[in-house]
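Here the complex is missing a single protein chain, while all its other protein chains stay put.
What follows is chain A.
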Amino acid sequence: VKGAMDDDVAEADIISTVEFNHTGELLATGDKGGRVVIFQQEPESKNQPQCRGEYNVYSTFQSHEPEFDYLKSLEIEEKINKIRWLPQKNAAQFLLSTNDKTIKLWKISERDKRPEGYNLKEEDGRYRDPNSVTTLRVPVLRPMDLMVEASPRRVFANAHTYHINSISVNSDHETYLSADDLRINLWHLEITDRSFNIVDIKPANMEELTEVITAAEFHPDQCNTFVYSSSKGTIRLCDMRASALCDQHAKMFEEPEDPNNRSFFSEIISSISDVKFSHSGRYMMTRDYLSVKIWDLNMETRPVETYQVHEYLRSKLCSLYENDCIFDKFECCWNELKLDPKQLLMIVCFHSVVMTGSYNNFFRMFDRDYRQDVTFEASRENSKPRSVLKPRKISTGGKRKKDEISVDSLDFNKKILHTAWHPLDNIIAVATTNNLYIFQDKLN
């Protein structure tokens, strides 16, 4: 468990995004104070071959600062909305981090050697008296304690009028998209003074606004394809080859509303808060307030699977609306488990599992193949190192069984909005308000 033990949560420490890099060795978190903390997995020790390495802090840096837009008299929050890693090309690691208005490309590099033996400078940096220099020597590189440096390499600014909610790196590794409430822009990683607008749903008359963009992601393999989700519960798939401005979607995924479930809050709970492609690119997953849906890209009329995350909240929507919880944006993730090319073993029995968070520090996993679901709680009491997480149950009906938790005793201030799954292993990272929990499955 990473993070402070206090009950008083400093607002700046609230974790706002969690993301593994492509090998899973590094885990980045962003918080409301604009900081990025990167954890690195320790190499497996020979003493304990059953346990994978622990994650320890590798680098911490301030990515974004609060800014003030003088023209509009608005403060721009420094909260990190999303972090996305770039695939590694050389010794350094690169990640994109974004707040509401500006995206930054950070380079994280290690330095473990430093030059020693300068002619004109002492070791501490003071300049030597030139008269005292009698011999010439060549500086040599000597090992030093590992230092991890983060430096901003690019700043992509001033391209979004509205608040950025998503960034997604393209499979071409050269471009990426950034999406705000009404527009999606395409950037080249090398070019900061220009971006192309590829989606614009702003109506001519803002009075006519009926939906906003809530999330966007590039297809994992096809560099011309991306999807974006809306507050109306629809997902549009766009092909950039069709035209420069992708206002016309190639496909639109929408499930007709169930008239039995109609309520005052139907619009709010149908708003999609996250969209993620499966690794294969054949499926995509969406998260709305009460459910997770799996869509087959070949079928636009309805999802192929729907999982209820916390259906017991449907009768409580009014109070969740009053305490603002109904506006919470939960994320979801797949178990990636790509076939590591270095591994010679084929993974014969491969379950597809999806994970998402809930309230009371619960998070849920849905096994798509076995049709099972499980609820876990991320709390300090339940998560001693090496202990096994016990599944939790929520009692919905009249009689509450022992060990079950009643809906009324759920703590709605403790919410898990951000979760991430290691790309190559069964390790998950789960963020509560200000703590990060890392769980791994027990190897037999």
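Please note the rule applied: a residue touches a chain if its C-beta (ideal position, glycine included) is under 8 Å from a C-beta of that chain, and two chains touch if they have at least 3 such contacts; residues count from 1.
Keep this in mind: contacts and distances are computed from a predicted model.
Asks: Which protein name, taken from UniProt, belongs to the chain you can't see among "Myotubularin-related protein 12", "Immediate early response 2b", "Dynein light chain roadblock" or "Prolactin"?
Replies: "Immediate early response 2b"
Asks: Considering the whole complex, which of A:Phe196, A:Tyr321, A:Phe412 or A:Phe439 touches the chain not shown?
Replies: Residue touching the absent chain, from the options given: A:Tyr321.
Asks: Pick from A:Phe265, A:Tyr312 or A:Phe439: which residue touches the chain that isn't shown?
Replies: With A:Phe265, A:Tyr312 or A:Phe439 as choices, the missing chain is touched by A:Phe265.
Asks: Looking at A:Val1, A:Ile14 or A:Ile76, which makes contact with the chain not pictured?
Replies: Candidates A:Val1, A:Ile14 or A:Ile76; residue touching the omitted chain: A:Ile76.
Asks: Where does chain A touch the missing chain, residue by residue?
Replies: Contact residues on chain A toward the absent chain are 71-77, 79, 100, 161-163, 165, 181-182, 202, 205-212, 214, 231, 262, 264-268, 271, 318, 321-322, 324, 327.
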